[in-house]
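Every protein chain but one is kept in place in this view of the complex.
Let's turn to chain A:
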Amino acid sequence: MASITIRELTKVYPGGVRALDALDLDVAMGEFFALLGPSGCGKTTLLRTVAGLETATAGTIALGDRDVTRLQPGRRDVGMVFQDYALFPHMTVLDNIAYPLRIKKESRSVRHARAAEAVQELGLKGLEQRRPGELSGGQQQRVALARAVVANPRIFLLDEPLSNLDARLRLEARTFLKEFQHRVGVTTVFVTHDQAEALALADRIAVMEAGRIRQIGTPTEVFRRPANLFVASFIGSTPMNLLAGTVQSGTVVVAGTSLPVPDEARGRVQDGQEVVCGVRPEYMDFGTEPVDGAFAGRVSVVENLGGSSLVTLDVDGESVRVVVGEGFEVDSGAEGWALPRPGRVLLYRDGELVTGSGGETGRTASPLAKNGGRG
């Protein structure tokens, strides 16, 4: 088991595409870490560079206190699960799992004993002699996990671990994966484009955009306090309301109402400044009676989410979304008021969250500022 320390890591592809841009990242020992971002943001490149399948253009990667930047993948002590699982179709489940040990020239008896242990561990008993083609998606994934852990790697890398499973199985596999990682306790980094998956699984998340990390934090931090507009719009199954407003004498005038400037931003914004006001639909209360400081509008769409409904209010031509709990009948076309809960409103200026330094806030990743300084 090892921590991962990445410094100034840059990867430029032969075509000139800069997939990673002087990226810094620390993953603590035993952590379950998510790399999250839209496609093309460099998350998979980062994972593959850590595995050694891509060579870094500049910068260093260390596992524990060992610099592995120039090492071949096989010498890094890394276990990896590929998006398509990459199980060898001509080998049985047992042979697949034992393959890393075969490469390490372990004796046949050791190989079989260790593979049998992994089979037990991942609940694959009875499937040892099958071929990968005869397994379900979930079973294939567990075989791939078993193969990745059988040689006791120092770190564990998962490329889009759940994307190849159908929706029902995905939830089951997610729970299994989290429980498994906690049990094994190996430092694990996984890549996903699905923010819900990252929130559900990870101890910490790095949200990436264009080869840089835009925010690192626990799922709660990233969800509650996105450090910038990119993260704010990317995280959350129901997108955050982001409304343009102006600061006026201690309040923010936005979408026909005025909200008090949040505590953390007080004294950091001046009158007349253009800001973006962010508040999640989950963090607002809906009412049919006028309330002070609420967004007033007409209900344009009601979407049933099962346990709750997502109501879209038309507020002076802008859409404000609010989640309404069960048992609250909302009719389309009715008047409605959405009141942000205290302390849940965030202010963004020039795309960045306006806040005091540190506190309980998720650490804002530095690369952007640093890059600006260097440029």
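Keep this in mind: a contact is a pair of C-beta atoms (placed from the backbone, for glycine too) under 8 Å apart; a residue touches a chain by one contact, two chains touch by 3 or more; residues count from 1.
The definition used in the following text is that contacts and distances are computed from a predicted model.
> Report the protein name recorded by UniProt for the chain absent from the figure; options are "Phenylalanine--tRNA ligase alpha subunit", "Carbohydrate ABC transporter permease", "ATP synthase subunit b" or "N-methylglutamate dehydrogenase subunit B".
Hidden chain identified via UniProt as "Carbohydrate ABC transporter permease".
> With the full complex in mind, choose from A:Met1, A:Leu53 or A:Ala116 the residue touching the hidden chain.
Hidden-chain contact among the options goes to A:Leu53.
> Kindly state which of the options A:Asp67, A:Asp84 or A:Asp350 is in contact with the chain not pictured.
Answering carefully, the residue with contact to the hidden chain is A:Asp84.
> Please identify which residue in A:Leu9, A:Ala151 or A:Ile235 touches the non-displayed chain.
The one listed residue touching the chain not shown is A:Ala151.
> In terms of residues, what is the contact footprint of the unshown chain on chain A?
Touch set of chain A with respect to the missing chain: 51-53, 72-75, 78-80, 82-84, 86, 88-91, 99-100, 102-104, 147, 151.
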